[in-house]
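Pasting in a structure now, in structure tokens, and then I'll have a few things to ask.
Shown here: the complex without one of its protein chains, the others still in place.
Order of writing sets the labels: A, B and C. Residues in every chain begin at 1.
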Amino acid sequence: MGYSTEKLSEEKVFKDPVHRYIHVRDRVIWDLIGTKEFQRLRRIKQLGTTYLTFHGAEHSRFNHSLGVYEIIRRIVDDVFFDRPEWSKEERLLSLCAALLHDLGHGPFSHSFEKVFDLDHEHFTQEIVLGNTEVNKVLTKVHPNFPKQVAEVIAKTYHNKLVVSLISSQIDADRMDYLQRDAYFTGVSYGHFDMERILRVMRPKEDQVVIKHSGMHAVEDYIMSRYQMYWQVYFHPVTRSAEVILTKILHRAKDLHGQNYSFKYEPIHFYSLFAGKTTLEDYLKLDEAIMLYYFQIWQEEEDNILRDLCQRFMDRNLYKYVEFDPAKEYKKLAELSTLFSKAGLEPEYYLVVDSSSDLPYDFYRPGEEEERLPIHLLMKNGDIRELSRESEIVDAISGKRRTDHKLYFPYDLITDESSKKNIKKQIRTLLEI
Amino acid sequence: MGYSTEKLSEEKVFKDPVHRYIHVRDRVIWDLIGTKEFQRLRRIKQLGTTYLTFHGAEHSRFNHSLGVYEIIRRIVDDVFFDRPEWSKEERLLSLCAALLHDLGHGPFSHSFEKVFDLDHEHFTQEIVLGNTEVNKVLTKVHPNFPKQVAEVIAKTYHNKLVVSLISSQIDADRMDYLQRDAYFTGVSYGHFDMERILRVMRPKEDQVVIKHSGMHAVEDYIMSRYQMYWQVYFHPVTRSAEVILTKILHRAKDLHGQNYSFKYEPIHFYSLFAGKTTLEDYLKLDEAIMLYYFQIWQEEEDNILRDLCQRFMDRNLYKYVEFDPAKEYKKLAELSTLFSKAGLEPEYYLVVDSSSDLPYDFYRPGEEEERLPIHLLMKNGDIRELSRESEIVDAISGKRRTDHKLYFPYDLITDESSKKNIKKQIRTLLEI
Amino acid sequence: MGYSTEKLSEEKVFKDPVHRYIHVRDRVIWDLIGTKEFQRLRRIKQLGTTYLTFHGAEHSRFNHSLGVYEIIRRIVDDVFFDRPEWSKEERLLSLCAALLHDLGHGPFSHSFEKVFDLDHEHFTQEIVLGNTEVNKVLTKVHPNFPKQVAEVIAKTYHNKLVVSLISSQIDADRMDYLQRDAYFTGVSYGHFDMERILRVMRPKEDQVVIKHSGMHAVEDYIMSRYQMYWQVYFHPVTRSAEVILTKILHRAKDLHGQNYSFKYEPIHFYSLFAGKTTLEDYLKLDEAIMLYYFQIWQEEEDNILRDLCQRFMDRNLYKYVEFDPAKEYKKLAELSTLFSKAGLEPEYYLVVDSSSDLPYDFYRPGEEEERLPIHLLMKNGDIRELSRESEIVDAISGKRRTDHKLYFPYDLITDESSKKNIKKQIRTLLEI
Partner (left out) sequence: MGYSTEKLSEEKVFKDPVHRYIHVRDRVIWDLIGTKEFQRLRRIKQLGTTYLTFHGAEHSRFNHSLGVYEIIRRIVDDVFFDRPEWSKEERLLSLCAALLHDLGHGPFSHSFEKVFDLDHEHFTQEIVLGNTEVNKVLTKVHPNFPKQVAEVIAKTYHNKLVVSLISSQIDADRMDYLQRDAYFTGVSYGHFDMERILRVMRPKEDQVVIKHSGMHAVEDYIMSRYQMYWQVYFHPVTRSAEVILTKILHRAKDLHGQNYSFKYEPIHFYSLFAGKTTLEDYLKLDEAIMLYYFQIWQEEEDNILRDLCQRFMDRNLYKYVEFDPAKEYKKLAELSTLFSKAGLEPEYYLVVDSSSDLPYDFYRPGEEEERLPIHLLMKNGDIRELSRESEIVDAISGKRRTDHKLYFPYDLITDESSKKNIKKQIRTLLEI
């Protein structure tokens, strides 16, 4: 009881380039930030391989997590504070869930989870509920508190209003990352008037709604999101780096399956290869570990692993052409044969990447049905779904856009020291 | 010959949050950016451990190097372009030296160089002149070109005007890092009107001078620098992290000297321990490698190494008190004895850190005599040293400020499970 | 001949909050800025009555005109400089037309032109071609130069490429005012990456086209424009101020028509009332003159004029309700009758304002057919209209949005000191 309301003797602040300052008065929050599981997020980049396209994008998930916390803090301490629809008892729960919502992310999550069939949401739950420093802090609040935090993050908590603060189409998570990723990449998209949006948020039964007077700020936010997805998150060069990263992990796993003998033992990968990753194993993983292996694998005997690692480390990425799977599947098969003939294993060197593999919710795969609509609170108290009021949102809502590209190593298929003719055929087919 | 003037078919741009865009038209520059030695800078943070104090400061030296290049590009292509005092033949040399000036930095250079007695400037020279991809590109310009680039960076090049563009009290290096570090940390210092300063820079015999009309912009720059040093670069929490980092490396080296058997072989450290680091060894080092070892050393048997690594990884830093070496050396000796009695090796757990070890030139230790004064170009053509014209600069110039702090693990000396009385004495002496 | 290429001995700069600096090297431009007709623009606000809604919007047309000039300067001196499709002889003409394009604006143009049936475009032509300081400067370039400048501004110049720089759907005019108006109002809309757009502009026969790679920056610009129109330019409170302003001028004109004897002679208005405004008369008009009369008319005998002027000066504006002319015309007639009965002349006190009176082109009424589409330059050299490539632009293009509001003085119809019952009926009808 005392712990849950304990305040620091003096407010602590973190200087934050996006929100100016992040304010912490609650002892619980301060203690959570100090846990080793939370500090680990400093070693995982917010945008994975995007820094190879936008060099400023080197910021970590630690950064973002503090930002989401700060947004929720402003909502619950300023905007919702005195509103009867809001129960103040949910305050600390909301803050903790905000801070910890990304706790289970692994290194370069997107590729990593795909290859090793893992799910960061699962590990977030494990960290909150398992034998961790985070769990110890939460348990001190009360024994059932870790479970509640886990439920909010898993969106199963009974009070859907709390859930919608953290996970909805206009939640604190998205509002932080759009602004933060825009700031660090330096792009001019990603700006919207968050202060305005916060001011017009209202708790309404089981969801957060937006006063109609703030609709235009929300439109601006939606447009920011659209631009950030296509200009930054799905940038074809970033996807090239992801392709190579995926293939590195894939190759290492395959080699292990073939009893290949690694020059240096990949001890951190054994449980991953075996599909038996414990929480303890998982928490040791971060991007420094990955980069360490990519570095030493540059000296492995296996040509493919070595080549892929060199590419990743030295940013010698694949080039791409547009690809239409519906029409060009035959061409792909042909190319595949030619690549094999040229000594380039197509599984690794000829890769289709589709941004529909990277849906709307880039960070959290999520089922479609989870996407709660944004609701406006009209002057007369009615609730209306956003696209019914906003022409712009109506115009773009529900339109799935997909983009397929075919990736390949340009240098290898233009290297004329061998298989000259086959490579020529490849280039002709690729029209390059 | 052709290579030195070769242009890309289309200008390439990098989106940069500080300078908006970084423009590359020269084939040579594009090729240099693509070398593995330059890409390695992505894995070395610009501000070392500062990210543990200012969480936004996660940007790399890659970022900064592009920024310095861009500033020089604007000077030589716009400001100096048509001026008779400027020889256009120095253009490419200036650009290359700007881009490559930090190439030899190691991981967490400050502590790293101290413990292993290395010098990043030495390695910059080796990379430019040795068997590297960078050297190959430069040699293509002409065989003597690598040597010229190395000389500009070493400040020994005959044309001192070129040298002063890259290394002086108001050079492109400082102008980039002040703005960049301010941007990423989010502090409000670090802003000055660079566009104005660039516009009033003039080549004048062997140095860059500043037109008198731009004096106030320079004053602002000097004040930014002052504030950045004391508010950011010398922040006591960052120095605490540096202390721990230094002690980790120190301990590992000592253990190796004592034939300690490491659980995992620190292969990347052997040549460092032996004081025989080759260029090839050195280029494999980056901050991912360091963090990998700090991670696995958390499981070492040696209590001190294990404890220090845990502190660094989990950001469980030392606390500090002010310390006056002139007056308090006896107290320090007393504390040292008490720490030993308490089972805390003072060499590792009681550390004086002085920011006079971190002089004015945080990034490049440099001899005092290298600090060329800033000169103003008066309306009548005379040259006057800045502090003779500017009251503010006069007021602060030449005043060395030093700051000594005594660092120690607060948690261990308040842990009352053992040596209760001794620890109480320690706390009394430290007045905490 | 010499004058047209004469450069200032030293470049002059204006500090500009939007473009940082505005650079002038041409003697002709410097001389034009110094003319009395151009200086007059300092006394005419860029956004008319908007400052009564957004208090920061106090900036003048002088500001904006310099900004448009600067954008064109960057295009012709940097982006187009070496392109064969661009004739350098059009440089000075483009710069002059950019600088002078708004020269004929009167005080609070929107209302002013409506009441006195004037057209600022007509006066721009007169100033450029008539007996003015501006004309003298231009004539010094060559005798036919004023005519050419006038033609570019009137969009009749033979080289349509030059015309499209100044007047098209993505011209320097719009790019400046969107950013400038956003800056001064402080709204978060109005940001787009102009530097990017400038970089991808290409001269192509008779128009400026945009390289396809810059499409997203253009989308962002279109969205900015959309939001600025509806959030700023058509703000209902600004329109309330415009309504009152229009009614003041209207009343003064009517009173004059009725031989009303003004307490203070409105000497500046006589030629306006008579519909015989000469260029000399017109150039004396500015917003200080208008405000002077509004001030002294607060002491006029005529109740309506006095009341309207007090409202404007003290910002005691009309309130409004939504109004649907198609459905509510009967209600309007009823209200009109009631207003008369209540002693409130409906002509002045019950006003429908439609933002379709304020179409897309807020600043320059223009015919629909003038709106040239934005064209993209595809990689293969083809030209495609923007909305065929951009889903977002396609979604919103061509959709005219109209908004009708009914304005009235809330204080007078709630003042119960007289006509209590009638006013109650009014309020019931207005549903307030």
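Keep this in mind: contacts are C-beta pairs under 8 Å (C-beta built on N, C-alpha and C of every residue); 3 or more make two chains touch, one makes a residue touch a chain.
As the structure is a prediction and not an experimental result, all values here were calculated from the model.
**Q** Counting contacts across the entire complex, name the shown chains the missing chain touches.
**A** Checking the complete complex, the chain left out touches A, B, C.
**Q** If I consider the whole complex, including the chain that's not displayed, which of C:Y69, C:W86, C:Y157 or C:Y183 touches that chain?
**A** The one listed residue touching the chain not shown is C:Y183.
**Q** From the list C:R20, C:R388 or C:K420, pick the residue that touches the absent chain.
**A** Here the residue in touch with the unshown chain is C:R20.
**Q** Which listed residue (C:T5, C:N131, C:T156 or C:Q295) would be found touching the missing chain in the intact complex?
**A** Residue touching the chain left out of view: C:Q295.
**Q** Looking beyond the chains shown, say which of C:E58, C:D206 or C:E301 touches the absent one.
**A** Final answer for the missing-chain contact: C:E58.
**Q** Can you list where chain B touches the absent chain?
**A** Touch set of chain B with respect to the missing chain: 187-189, 191-193, 196, 216-217, 219-220, 223, 226-227, 230-231, 391-392, 395-396, 399, 401.
**Q** Please give every residue of chain A in contact with the chain that is not shown.
**A** 13, 20-21, 195, 199
**Q** Contacts of chain C with the missing chain: which residues?
**A** So the residues of chain C touching the missing chain come out as 14-18, 20, 34-36, 39, 42-43, 51-52, 54-56, 58-60, 62-63, 66, 183-187, 264, 267, 284, 286-292, 295, 310, 313-316.
Going forward, only the chains that are shown with their structure count from here on.
**Q** From the Cα centroids, identify the chain that ends up most central relative to all protein Cα atoms.
**A** Answer for the innermost chain: A.
**Q** Compared with chain C, which chain's mean CA position is the farthest off?
**A** So the farthest one, by centre of C-alpha atoms, is B.
**Q** Using mean C-alpha positions as chain centres, tell me how far chain A is from chain C in Å, no decimals.
**A** That gives a centre separation of 45 Å.
**Q** Taking the mean of the C-alpha atoms as each chain's centre, how many Å separate chain A from chain B?
**A** Centre-to-centre distance between chain A and chain B: 31 Å.
**Q** Taking the mean of the C-alpha atoms as each chain's centre, how many Å separate chain B from chain C?
**A** Roughly 52 Å, centre to centre.
**Q** Residues of chain B touching 2+ other chains?
**A** Only 20 qualify.
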